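The other protein chains are all here in position, but one chain of the complex has been omitted.
Just so it is clear, A, B, C and D label the chains in written order, and each chain counts residues from 1 on its own.
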Amino acid sequence: MIFYLLRRIVYTIPIMIGVAFFCFLLVHISPGDPLVSILPPDASIELQQQLMKLYGFDRPWYEQFAHWFWRALHGDLGTSIASGRSVSTEVMRAVGNTLMLSCMATLIGFLFGSLFGFVAGYFRDSWVDRVASALSVLGVSVPHYWLGMVLVIIFSSQLMWLPATGAGPGGSGEWAWDWAHVQFMVLPAITMSVIPMGIIARTVRALVADILAQEFVVGLRAKGLTDLGIFLHVVKNAAPTALAVMGLQLGYLLGGSILIETVFSWPGTGFLLNSAIFQRDMPLLQGTILVLATFFVVLNLMVDVLQTTLDPRIQRS
Amino acid sequence: MSTGISIEHIGAPAGSDRGGPAQPLLTVNKLVKHFDLKKSFVETLVGGGKVVRAVDGVDFKIMKGETLGVVGESGCGKSTTARLLMHLIDPSAGEIVFNGETVGSPQLSLREYRRQVQMVFQDSYSSLNPRLTIQDSIAFGPQVHGVPKQEAVTRARSLLSRVGLEPRRFAGRYPHELSGGQRQRVNIARALACEPRLVILDEAVSALDKSVEAQVLNLLMDLKEEFGLTYLFISHDLHVVRYISDRVMVMYLGKVAETGPAEALFQEPHHPYTRALLSSMPSMDPDHRTEQAALAGDPPNPIDPPSGCRFHTRCPLAEAVCSQRVPILENRNQRETACLIHEPGSGHSLAGTAIHAS
Amino acid sequence: QEKVLRIGMTAADIPRTLGQPDQGFEGNRFTGIPMYDSLTQWDLSKADAPSVLIPGLATSWKVDAADKTKWIFKLRPGVKFHDGSAFNADAVVWNVQKVLDKTAKQFDASQVGVTASRMPTLRSARKIDDLTVELTASEPDAFLPINLTNLFMASPAHWEAKFKAVPASVTDTAARSKQAWIAFAADASGTGPFKMVAFAPRERLEVAKNTEYWDPKRTPTIDKVVMLPLPEANARTAALLSGQVDWIEAPAPDAMDQIKSRGFKIYSNPQPHIWPWQLSFAEGSPWLDKRVRQAANLCINRSELKAFLGGMMGEAKGIVSPDHPWWGNPKFDIKFDPKTATKMMVEAGHTADKPLKVKVQVSASGSGQMQPLPMNEYIQESLKQCNFDVELDVLEWNTLFTNWRKGAKDPSANGANAINVSAAAMDPFFAMVRFVSTKTFPPVSNNWGYFGNDEFDALIATARTSFDDKERDAALAKLHARIVEEAPFIFVAHDVGPRAMSAKVKNVVQPKSWFIDIATMKMD
Amino acid sequence: MNMTSTVAGIAPVPAAAEPVERSPGFWSGVVRKLMRDPVALGAGAVLLTLILMAIFAHQLVPSDPYATSMLKRLKPIGFEGFPLGSDELGRDMLSRLMLGTRLSLFMGITPVLIAFVIGSGVGILPGYAGGLVNTLIMRTIDILYAFPSVLLAIALSGALGAGIGNALLSLTIVFIPQIARVAESVTTQVRGRDYVEAARASGASPFTIVRVHVLGNVLGPIFVFATSLIAVSMILASGLSFLGLGVRPPEPEWGLMLNTLRTAIYTQPWVAALPGVMIFITSISFNLLSDSLRSAMDVKS
Partner (left out) sequence: MNTDTQTDRTPIVSVRDLRVTFTGGKKPVKAVNGVDLSVARGETVALIGESGSGKSVTLRSLLRLHPARRTRIEGRIDVAGVDVLAMNNRTLADYRGRIASMIFQEPLLALDPVYTVGAQIVESIRRHERISPADARKRALELFERVRIPSPERRLDAYPHEMSGGMRQRAMIALALACRPQVLLADEPTTALDATVQIQILLLLRELQRELGLGIIFVTHDMGAAVEVADRFAVMYAGRIVEEGPTREVIRNPRHPYTLALMQARADGAMEKGARLASIPGAPPDLANLPAGCAFAERCTFVQPACLQTQPDAVELGGSHRARCLRTDATAHVMTRAATHAPRPLTETA
């Protein structure tokens, strides 16, 4: 087990370097001058060069990479061109908010997804299955940012039941787990949960159908287990894979929240990315993506390890 | 045989059949295959990458025109040996001499060798490409060796009819449209399409029903005679091996335990393992049922095989020396046995005495 | 009951709070003017007249008669920063140095970008006595007092405290200074009517009333103002409709009816802003013929366009509006007259069968761009009737903005002979000079179309050296009249800065300015 | 090689020219199964309609999709002359939605198609070669795979800047590693099958084996996977346009239309919702068709 863990971690290192390099490249493949956004329309060329130097854009790329990577390793992702704040503090704060939202969305998605999936898998080819499957296909087919807009119109603007934007009455800094705050999360989390719900439902349905088709289920029946008893076995068999899918979905949400966060002005990484892109704030873009990718890689690692721990079938060496 | 023309006349380049019938068609010397267990960077650092000793120094010969049966428990390395012979995997050590030429030498290229040695696998379904008609599957081999498409197809059809599948009905079918027995016939036809001299049959009939098995065994016997084939026949069904083989080789944990003419070996097994194996065959006599299992437990793990004689952990006649000394496979009147009891002066108390007399 | 005013801004982030805001004029509007004061400032108290320059922290100023590069500013006595320290000449010098003196401890490069270019000629400051400072410009420049509205006075004492509080482990002065500014931004101190109380980057800024404010007329009655960045128009609208905020900037145009019907108030007033097509005078440009330029200006039905924008547009007759001191009664009257326009086009040789091909670079969005696409598509349609054949080259906003500096002759222009970038027109340089001076040809500044000649250079020089306010305005009016007559632009629209507010907010004056005074508002 | 002479020797029975019963091939079996599947038929019909609409959009549109009219902006569904209402510039929604099919399908399908070609190649090679080649290629792909797909797409288009070309490029880059991974794993599986072993045993060159035995068996599963990606691609592409990173106005594309109609959602919610509905219908059709295709290609069923 410990070997497995070590191996998995060692294996992650080259990937992380690759990921970092890719993030670094982003600045260099982007056309246009990263400084444009902060330069006033009539900034003198002199001022431009002065700022270029200040931000280190005048050095050769490999030097910039080495520098950037070295500092990134120390948690210093540079300074946002637009806001002048340190990228790492910006990103860390945003990551917390995104994580909170994504976890909530994943949880909702997982609950409903596995519910639909189990029902569909259990009553395969019945109308229940068709309804549950239709819901899950719906989940993966709907443009969720659009769904978000529709929900806002209905529940915020018209019914005024739920707030439309933001992360709590006092901002994310004063977040608390009471209704006054959580209500801000309801709409974005539901919107966001639609995709993981669909995917988890499909996975669980296939899993359950697959498990139920296995010989051991006959074995369980043959020893007199009732449907409930068999259900528990199915759950335990499906759990490692379902949890792994859930973990991966959490990762996808972390990285894929940009549209939702934009629609709901949720102060997370997606929101940050959006403004980074539109202000061409390259250090911020780079840093955010690096942090998110790192999260994703680490999450994958955790999912892998968790799955290995949970699932006795996977050989551990 | 009315239609058959002996393969010697037309097959391999003239004069290649050296040494006459006494010269073995295939000689295997000290063949070894160790599989690395998945080794990682860390494990390399820490040390202790383990290997599976699937085949661990195997010697044997196959004479021209004979059928060599190979038996042994699951995991003893039968399939690995077969795959080594086919050069599907590279041996860790050892050499294979075919018809007097070392395989892979300038005299006998791998390609030319492969034409002369073919294989039939156990799983009849997975050994046919599901996307090709069976005619195309059979014609593939000859085409690889330069036979024009049209001609290869003609050959495929004649082979199909030879293995008892009417080409008109079957040539255009896909594997999933055939029964298991029919598929195995196709596999045999496919193996024969390149006009090999040696055919390796790895559990080729094991998956078949008894009634179908009989059909396929009959077919194999006929084809052998018709084309002058040599078979290496791997099976765990001792009855079948006894029926079809001229000589039998018994393997245990990656090593040869015993080799000998089939009847002699079945009548009078020398190696304690062979004896145990044979007595594990269910009797067909309701009045003389087996009363006691000859062996207890499962065969040991090839990752960490026992020292000395590999069988000593389960051998009823094992003595201390058996765990220290590796028995040598020695040839005594057509019988080869790797057992210290049969090795005079080995230090075993029974060494030299005829075991079956005791 | 605490009175809290919640504002949804269009910015994606809280504008910087350390005194020199970013995010364009929205920054000045929300984290500049409410929290800080400048030496001179805009009069935001009237909705019906253009807002003009008035004294702020300086009570009076005049240029040194002998050396026209030197200005003497008399400071307002008794003003205190939020931290209690006194505002005086030292503070002014300190604040000038923070952006202009690289050797000063408090120099902050990140503030230079947004500041220096708005006061291009200012060079240094010198204390004469506690309440008098002398500012030096690089050349005689009558625009300097106007420029100074952009230099907000941050508290040096407060900053020093932050500087001292930086952990000793940071030894490099530059690094300490940087950290001090970061700390300052999170807990700022100015002299303005509101004090900063809470700040969450990208999420919200809270300011509370400064009861000790020096101007009793502008001492706030609203207890607290909360500002939220809501860059997405729909999100802002939804926030307003769901009662999350009391005031949003730039509501979604198509939601106006809905907003009004729910009892919210819409405020708007033309701003010093111009939404034009800037035309190319490069060789081979179709616009070299003045008839063509004027025809295009006459061919747009601005009132229809206004209706399309839900009334949220001022119809442009020049860079500034006729009630502005710089108007100058140009002889060319910009109006909708397609007949004359077509006639002029035919005279110039462009018939309906042989329309004049023009190509314009526009963006799909962008700050202050109003609704570039629909508007440009409308213009495209309109110009068709006057024998123009318009091709739109739609670029991403940043690209367009970069191209603007590169000029019409640059390959990036991609064959376009007009560009649509809207601009603020508060200050004479930004409003006019940079577009018509031969000194501002690309890449120096934004004279994208290379328009300029000796006549205009002379008009500019006169204006720059007319140090009396009246004289200066007269000179600028002359310049403006000539610009309208020569029509190097198609003048289309002025932004009106629409904002929607809850009826609870009272005493709202929306001046003809980019800015608005929150301090004088009241709430139920 | 003198093998040819022997052929007659085996059994001179049937001549090659003699007709044999041809079983319907695998693909015709799949088609037959799909034809019996009502869901597949429904989804297929919808997609076919959309594709035809895309091809003949210019001939089919009832009015000029670009013609603006300030007076007739944001008209409701069923307004005279505007069967599906009009957009924020008074353009005919029906015509724009129809013409939008073009770019939207193009943006959805093209990246997957290109990624299918490249990804299959990139995946089959290491899958068949195994060993070091596999490690090198697959570890490189893992790097791209370490980004959540939406993030990767947005990062790339964000960095490259807006525009169709850049959006297509980003999406293609997003899908290549995904397809390559599937291709690699399927190929690795197929490589272990006995018939590939048998082909190797008969001395065929790797190239021949891949051509005859591997491709036919791996392209199917990869294709099924790719079709399921189209739905994802549709949504991602429209998302990019929605963010202003994809298609530029005034070209009609559903994601972009959704974006520009966003603010109209208060005045004409139904009209504003139409592009979303189109995206939804298309994406769900691709999903359903892909599901059906998967089960039709499953030999077990």
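Operating definition for what follows: contacts are C-beta pairs under 8 Å (C-beta built on N, C-alpha and C of every residue); 3 or more make two chains touch, one makes a residue touch a chain.
What you see is a predicted model; the values in this text were computed from it and never measured.
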| What are the shown chains that the left-out chain touches? | A, B
| field | Touch criterion as defined above, residue of B:32, B:88 or B:238 at the omitted chain | value | B:238
| request: Check each of B:20, B:106 or B:286 against the chain that is not shown and name the one that touches it. | output: B:286
| query | On chain A, what residues meet the omitted chain? | reply | 214-216, 218-226, 229, 233, 236-237, 240, 311-313
| On chain B, what residues meet the omitted chain? | 73-74, 179, 181, 209-215, 217-218, 221, 236-240, 242-244, 262-263, 266, 268-269, 275-299, 356, 358
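Simple rule for what comes next: only the chains that are shown with their structure count from here on.
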| said: Using the stated contact rule, I'd like to know whether C-D or A-C comes out ahead in C-beta pair count. | reply: A-C
| note | Per the C-alpha means, the centres of chain C and chain D lie apart by a whole-Å value of 48
| Counting in whole Å, what is the centre-to-centre distance of chain A and chain C, each centre being its mean C-alpha position? | 39
| request: Just give me the whole-number Å value for how far the CA centre of chain A lies from that of chain D. | output: 24
| request: At least two other chains touched by the same residue of chain B: list those residues. | output: none
| For chain C, residues that touch 2 or more chains besides their own | 234, 237, 258, 398-399
| field | Residues on chain A engaged by chain D in the complex (per definition of touch) | value | 14-16, 18-19, 22-23, 26-27, 29-32, 137-138, 140-147, 149-150, 153, 157, 251-256, 258-259, 262, 273-274, 276-278, 282, 285, 289, 292-293, 296-297, 300
| said: Applying the document's contact rule, which stretches of chain C touch chain D when the two form their complex? | reply: 233-234, 237, 252-255, 257-258, 304-305, 307-308, 364-365, 373-374, 377-378, 381, 392, 394, 396, 398-399
| query | For the complex, which residues does chain A have touching chain C? | reply | 31-33, 36-45, 47, 50-51, 54, 79, 82-86, 90, 93-94, 149, 152-153, 156-157, 160, 162-167, 170-173, 262-265, 267, 271-272, 274-275, 278-280
